[in-house]
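Yeah, one chain of the complex is gone here, protein chain that is, but the others are all in their spots.
Should a chain be cited, it is by its letter among A and B, assigned in written order, with residues numbered from 1 in that chain.
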Amino acid sequence: MVITFSSDFGTADPYTAIVKGVILSINPKAKIIDLSHELTTHDIRRAAFFVASACPVYPVGTIHLCVVDPGVGSNRKPMLLVTEKGIYVGPDNGLFSLIWQNSKHKTAYWLKNSRYFFKDTSRTFDARDVFGPTAAYLSLGVAPEEFGSVVRSINLLRLPEPAGQATRRGRHFNGEIIYIDRFGNLVTNFAYEMVQGKNAEVKLGSRKMKGLVPNYGSIPKGQIAHILGSLGYLEIAGNAVSAQRLLKAKIGTKVDLELL
Amino acid sequence: MVITFSSDFGTADPYTAIVKGVILSINPKAKIIDLSHELTTHDIRRAAFFVASACPVYPVGTIHLCVVDPGVGSNRKPMLLVTEKGIYVGPDNGLFSLIWQNSKHKTAYWLKNSRYFFKDTSRTFDARDVFGPTAAYLSLGVAPEEFGSVVRSINLLRLPEPAGQATRRGRHFNGEIIYIDRFGNLVTNFAYEMVQGKNAEVKLGSRKMKGLVPNYGSIPKGQIAHILGSLGYLEIAGNAVSAQRLLKAKIGTKVDLELL
Partner (left out) sequence: MVITFSSDFGTADPYTAIVKGVILSINPKAKIIDLSHELTTHDIRRAAFFVASACPVYPVGTIHLCVVDPGVGSNRKPMLLVTEKGIYVGPDNGLFSLIWQNSKHKTAYWLKNSRYFFKDTSRTFDARDVFGPTAAYLSLGVAPEEFGSVVRSINLLRLPEPAGQATRRGRHFNGEIIYIDRFGNLVTNFAYEMVQGKNAEVKLGSRKMKGLVPNYGSIPKGQIAHILGSLGYLEIAGNAVSAQRLLKAKIGTKVDLELL
């Protein structure tokens, strides 16, 4: 059974290695797939986007261990979330907001059964003591309800949604940058379906862009353009140049979209 | 069946995780080995060196998924390259130049059969839509010719070769730095066979070095020397010091070799 593992632990410290060791000591046959240990430290919003983009691609029933957990040891709940696609284990701090919103069937459990905990000495490393063991026991076939009782709702981040209004020319939407990748591509919160097949104009600050381009290669070198990006949203991207640096954009920078 | 995966995607963004998910959703038994996701962004030359150094070490028949692809979505071909040692999947942009040159038997295919593509919505993420699925279906036993037709030649980078001439003292060669590693070791384009067992003098800028040393440990602390490096070439290396920083060398910096 596959267990994916995403965290902000990095690998220079022993934390990631310890969690994988705990999983393998419980289930030596577990197949652990590292998704990332380079998530931005304590950035739950970015991690929520990562998890929602990557995990649903995996086979149905995959166990996803996800830990970005600045409040470890506080009263935020350790959680298990079963959806029609995958099973998620991690802190109830908003990390699973998008998974929750995008799933039709979902049941959340509060991890309380200390029988499945690794040990009880530390209150600072739930990935080792609670989340890792839960993922491992799930991979051995322990049923979700064994770990604790169902909870009705989970903590959800307030994620920005674009606001729209009719204009003389068509429809105008206010959106923003919700993600920036290592290439400097700016991911907006305008989903594919809003834009696909339409004539769209995009404005960021004083920069106006007309006409979607189909791929990075058709952007002239050193230029930027908007594009249907690979994560399901309209992106502002550069060719051999970072759109982020060129436009000095940040998470939350406003973007205007006009559908003509 | 082993699938190795090398890219410049990093792991802070979801791209690498998505590609691995696509592979596992096609072949849940695939054994994915991450070689690197920290290849220098869009640096095809460096990636070609990486691929040629690492992949041929793997067992015969291993599938190597390699993606450094600044021209994704443009008219560069998605490619499959079968050699006597391994099977390579990635963009035809020069990435496989050294593999092509070093292989005796090789057949290249243009990936055109959309039956094996993941989906067709995006033109910006061929690793997910074309290369990953191809690697996965290959690991399930689909024959190379199923993916597309044979192409006669592939794009090759012009890689520098050392030029030699007779001198009064012996033979003199003009070469250059082709790779620099994280320790600051400078890899030249003088292959082992040119130097091994010979009395060699190396000059970089005003710095002259005499006498090959057998290993890093025999370089005096804080000093540099030339050495038969681990990648098959003459290297200029330091002990507890970066040769790169000391000599202010770059890729392409000229190096002179005199065999006495």
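Simple rule for what comes next: a residue touches a chain if its C-beta (ideal position, glycine included) is under 8 Å from a C-beta of that chain, and two chains touch if they have at least 3 such contacts.
Small disclaimer: the values here were computed from a predicted structure and weren't measured.
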Touching the absent chain when the full complex is considered, from A:34, A:181, A:201 or A:235: A:34
Residue among B:4, B:97, B:139 or B:244 touching the omitted chain: B:4
Touching the absent chain when the full complex is considered, from B:35, B:95, B:186 or B:224: B:35
Touching residues (missing chain, whole complex) on subunit B: 2, 4, 6, 33-40, 49-50, 53-55, 57-59, 62, 181-183, 192, 214-218, 227-231, 235, 237, 240
Positions on subunit A where the hidden chain makes contact: 9-18, 20-22, 24-25, 28, 32, 34, 41-42, 70-76, 121-125, 128
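We take it that only the chains that are shown with their structure count from here on.
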For subunit A paired with subunit B, centre-to-centre distance based on mean C-alpha positions, whole Å: 32
